[in-house]
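A single protein chain has been omitted from the complex, and every remaining protein chain is retained in its original position.
Moving on to subunit A:
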Amino acid sequence: MSRATIAPDRRAEVAPAGRTGPRERARLSGDGLAGYLFLSPWIIGIVLLTLGPMVTSLYLSFTDYDLFNAPTWIGLENYQRMFTDARWLRSVQVTAIYVALAVPIKLAAALAVAMLLNSKRAGQGFYRAAFYGPSLIGGSVGVAIVWKMMFSDDSVVDQVLLKFGIDTGGWAGNPDFSLMMLVLLATWQLGAPMVIFLAGLKQVPRELYEAAEVDGAGRARRFWSITLPMISPVLFFNLLLETINAFQVFTSAYVVGGPNGQPAGSTLFYTIYLFDRGFGDYRMGYASAMAWMLLLGVGLVTVFLFRTARGWVFYSGDSGDKR
């Protein structure tokens, strides 16, 4: 807008004939217009593909909608029904357990690998790529199928465990282990948080370690007192991202457990149940309500994490006595 007023001559050149007032003309002219044009793919995208469907879904969540007939308004019924729906409660439970297991295990593994790779040794580039690799393919259907086969009766995992005298049978068919199998699949894809941890570790000043060493601090002490506090912003960032991601796990769970969350409902994730209700049972209103509940739940967890972050995340520039 301001640019347009600087160049009145150009505005005159393209001003359309007609009733448009001067303000209108200014908006549509020259650079302003070009700006909007360049923005338009994003604006169209967000309005048509994100905002539109979101508003629709919010409306549908208060209706009984079976995809074929027009939705009928039923108020909060969908939301109320969830709390007496045994499968909904199960899906919340499964998802909560998964998040509580997968996120810490994956972050711990990513941090451990990042620390191993944060030293100057030959072939670092190769190892970094090798550890990042699974993140590129891990979310695919193919890998999930292979994963399920690896954890079936008499397959690799079963046989290796038997060598150590542990007889669990195939994890894929055992409701007590099937979720753990998916936790391991997530952990295997530790590439993204690992790279971020690595960047964080590089930022920790060497002098701190040297000083600590002079004072006689051991490895563990250095880790707890220097590394962790220094990378806490990165840790927090990873924690947020991974938590939000973990709530939305779908592909691998669908391949392993199908719409029923086999075996015996042990992999009935929230997203799987949502999908099954919407596209399997054609209860789109209920599925929409579930989607909004998920958003609410993830939002609450995120707020909670931000609250706790005040106690343990230190940004450089914070002085110690502020704590």
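A few notes on this one:
The rule is simple: contacts are C-beta pairs under 8 Å (C-beta built on N, C-alpha and C of every residue); 3 or more make two chains touch, one makes a residue touch a chain; residues count from 1.
One rule holds for everything that comes next: contacts and distances are computed from a predicted model.
For the omitted chain of this complex, the UniProt record lists the protein as "Carbohydrate ABC transporter substrate-binding protein (CUT1 family)", which is one of "Dehydrogenase", "Cbb3-type cytochrome c oxidase subunit", "RNA polymerase sigma-70 factor (Sigma-E family)" or "Carbohydrate ABC transporter substrate-binding protein (CUT1 family)". Note that of A:Ser57, A:Ser135, A:Ser152 or A:Thr302, the residue touching the chain absent from this view is A:Ser152. Only one residue in the set A:Asn118, A:Gln262 or A:Thr302 touches the chain that does not appear here, and it is A:Gln262. Checked against the hidden chain, the listed residues A:Leu37, A:Ile166, A:Ala220 or A:Val303 yield one contact partner: A:Leu37.
One chain of the complex is left out; on subunit A, the residues touching it are 13-14, 16, 28-30, 33-34, 37, 64, 66-69, 86, 148, 152-153, 169-170, 172-175, 258-260, 262-265, 279-282.
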